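The full complex has more chains than appear here; those shown keep their coordinates.
A, B and C are the chain letters, set down in written order, and residue numbers restart from 1 in every chain.
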Amino acid sequence: MIKYLHKYGAPRRFYAISGRVLPWSAVITVILFVSGLYLGLYWAPPDYQQGDAYRIMFVHVPNAWMSMMAYMALALFAAAGYIWNIRLADILAKCTAPLGASFTLCALVTGSIWGKPMWGTWWVWDARLTSELVLFFLYVGYMAVQASIEDPRRAAHASAIVAIVGVINVPIIHYSVYWWHTLHQPASITLTNQPKIYITMLIPLIVMSLAFMFFYLTMLLVRARNEILVREKDRQWVRNLARKIV
Amino acid sequence: MTEPLFAVRALSCARGDRVLFGGVSFELRAGEALHIRGPNGYGKTTMLRALSGLGRPLRGDIRWRGERVRDLGDEFYAELAYLGHLNGLREELTAAENVWTYARTHGGADCDGKQVDAALARVGLAAAAERPARHMSQGQKRRLALACLLVVNRPLWLLDEPFTALDVGSVETLVNLIEEHLREGGLALIISHQAFDLPGIRNFDLEHFVRSRR
Amino acid sequence: MRGSLLGAMRAVFIRELLLFWRRRTEVANILVFFVIVTTLFPLAVGPERRELAHIAPGVLWVAALLATTLSLNQLFIIDYTEGSLDQMLLSPYPLTALVFAKLAAHWVLTGLPLALLSPLLAIQMALPDKAMGTLVLSLLLGTPILTLIGAIPAALTLGVRGGGVLVSLLVLPLYTPVLIFGAEAVAAAAGQEFAATAHLSLLAAFLVLALAFAPLACASALRVSLD
């Protein structure tokens, strides 16, 4: 199994395979985005309470979900890279971090934008919002470690430890923030009395979520391919490639 | 002829993304020493750190008593003493305290005050036992670091420019110490730009193995 | 090798105590930092007693947390730049055990006095007397967690310039749960809305977890940093 991983984990092989996958995933991403946006912005009816403002949900919720999924992916890649010394896993982890951080930032920003009309303020110290913010800090910490160590192997190992420690902590943080909120007197505004989701809203939501998932995949491949070329710039196969293009 | 105790085969090391040297092989038997030479920046320090286990070689096979040192792990550390560019002292501790903590954390549990004093006396610091390291001159600090080697009884010595900052008398003392160590069946790898006079030492010129020189 | 693991751990512990004793002003400094931060708050926020009492648990805990974070920067850095850490890695004993001894000494010299000092500051902040016991207990349980978790980033950022701030950056999100439960426990004891025991036992559970995993992670981090 590990041998298998090493074989297909060779950056050069990955570069070839991903080159074939990439156009497909890019096309699927575009199709999903177009149809998701159509369904969300035109097909779904306005909300009886919020009017059209609720439509930001179709961006906000997928981003919030992706922010957490990307962290799981980050930790898995990092652990694989650290334990089995797979270079490709290191690269995937490194490339996942900025994507995950962007999802998190988007969830925070869209949430805030939504929050202003809904709650009359940009920010409340709600459990969910707080843990999302802490998640953002974890991403930033991971990226800061990556950026401040130049030797790629050391950077990968060091940041992997950050990611693994973080993944143990994420559920702890999540529940502690939740408890913090509930054990205290309830805050004046909460997310719990959200409107029931109708099927007409659910379908665009699912399509948009799939769209963001494929967007993640596409961007991951693009970034990883780029990173591979940079790291292997002195290798013969990259030189050949460069010569072919020029 | 006895079995080689320390055997290195086809070792190559890298720094960043640049391969420094490759194909380094040698064997050391009990009582043998190697003087590692080569111009600045060719990778002597990198090699010694890789051999000690502090660094990680790019490729190659390092064996102690026939077993891979990566597999031996802590057991290998119990056989070697390393002196780097840095002295590894704590400035706030006195000379005696520095030597004592080194001994205890490196398995010299029977090390008592008398042994510490003896080691300090060997390097000419007998009078400075109670002086904090921060009040010592460069050469005195270097000697103190050498005293640490004497309290743990290790067959393999890895020394990175041990003569730095030593005065003429101390250089001689150190050469004598190494000679004695070899006579008792020890091994030594010594990086030094300065020539020194140790009968029977082999020279190893890293220059011949260099892959990229910058 | 004729030594014993316990002997080596004891030696590391004694070494740290000696070093701290030589730099005893520094130990005092961490306490004074704690005192000053808690003193700044009344200055910055204004002196109304009721309000102060309300934010007291939070401020005391944040101050303790920042003081620990600050002292963590110094944990390995001198050993690193002077090469003692190289030597520690080359010890024949498991690095995890030696790291554990080092962290234990660090806590005895920072977290412990901090916890013992806290009631004095709590009086300043008008915290009700009945919450004093909980305050000390929560800090006794919480500060070792802070030390244990904080040592990991401190080890990771060794070769890195500007590591000090990076440590804070990495450490503070990880401290969130400890901070929440610590401060909540004190607030609960002060207000008697809920019993503080639930929070305290959660802190204890965290402590066990941190004791089990943090020294290991820290030792791995050191090996990575010195590679």
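By definition in this document, a residue touches a chain if its C-beta (ideal position, glycine included) is under 8 Å from a C-beta of that chain, and two chains touch if they have at least 3 such contacts.
Predicted model, so just to flag it, every value in this text is computed and none were measured.
Colleague: Suppose a student sees one copy of each chain kind; what stoichiometry should they report for the whole complex in this file?
Modeller: A x1, B x2, C x2
The criterion applied here is as follows: only the chains that are shown with their structure count from here on.
Colleague: Relative to chain B, which chain has the most distant C-alpha mean position?
Modeller: Most remote chain from chain B, centroid-wise, comes out as A.
Colleague: Closest chain to the protein's overall Cα mean, using per-chain Cα means, please.
Modeller: Most central by this criterion: C.
Colleague: Per the definition at the top, count C-beta pairs in contact and tell me whether B-C or A-B has more.
Modeller: Answer to which pair has more contacts is B-C.
Colleague: Between chain A and chain C, tell me the centre distance in angstrom, where each centre is the average of that chain's C-alpha atoms.
Modeller: So the centre of chain A lies 32 Å away from the centre of chain C.
Colleague: Compute the distance, rounded to whole Å, between the mean C-alpha positions of chain B and chain C.
Modeller: About 37 Å, centre to centre.
Colleague: For chain A versus chain B, what separation do you get between their C-alpha means, in angstrom?
Modeller: Those two chain centres are 48 Å apart.
Colleague: Taking each residue of chain B in turn, which ones touch at least two of the other chains?
Modeller: Touching at least two other chains: none.
Colleague: Can you check the complex and tell me which residues of chain C touch chain B?
Modeller: 1-4, 7-8, 10-12, 14-15, 18-19, 22-23, 78-79, 81-84, 86-94, 98, 226-227
Colleague: Quick one: in the complex, what on chain A touches chain B?
Modeller: Contact set of chain A toward chain B: 150-152, 231, 234.
Colleague: Mind pulling up the chain B residues that touch chain C in the complex?
Modeller: 52-56, 74-75, 77-78, 80, 82, 84-93, 97, 100-102, 104-110, 132, 148
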